[in-house]
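Every protein chain of the complex appears in place save one, which is left out.
So, chain A:
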Amino acid sequence: MDTSSPAVFVNGELLKVHQGRRVRAVVQVSRADGPTMVGQSTDGHQLFVKGSPSLFPPSHFVEVIGIADGGGSIRAEICTDFGTSFDAQSYNQLCVLANGELKSLFI
């Protein structure tokens, strides 16, 4: 039982709030820029994923768990391919709920 390092559900907007903390976000891959993966967050922001352990095909949804850096980027620890049929809108709503009045269930 250990709740000391949770990974908060975030979208592009909420990522700014959690700088320096462990977060998880789902991004839709648009391109790879060297070691950095560029993608779109569930609320339409552009996110940069640094240190992504593997390459993911464009338009796939990828869950990134890592540390929130400044400037809309995440230092990735774990990336999971969620495939192409992922409901980004519902996930985005979940991010909002998990950071709002129901925060206590998550962090």
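In this section, contacts are C-beta pairs under 8 Å (C-beta built on N, C-alpha and C of every residue); 3 or more make two chains touch, one makes a residue touch a chain; residues count from 1.
Simple rule for what comes next: contacts and distances are computed from a predicted model.
Missing chain, UniProt name from the options "NADPH:adrenodoxin oxidoreductase, mitochondrial", "Replication protein A 32 kDa subunit A", "Small G protein signaling modulator 1" or "Exportin-4": "Replication protein A 32 kDa subunit A".
Listed here are the chain A residues that touch the chain not shown: 1-3, 6-9, 24, 61, 63, 65, 78, 80, 82-83, 85-87, 90-91, 94, 97-98, 101-102, 104-107.
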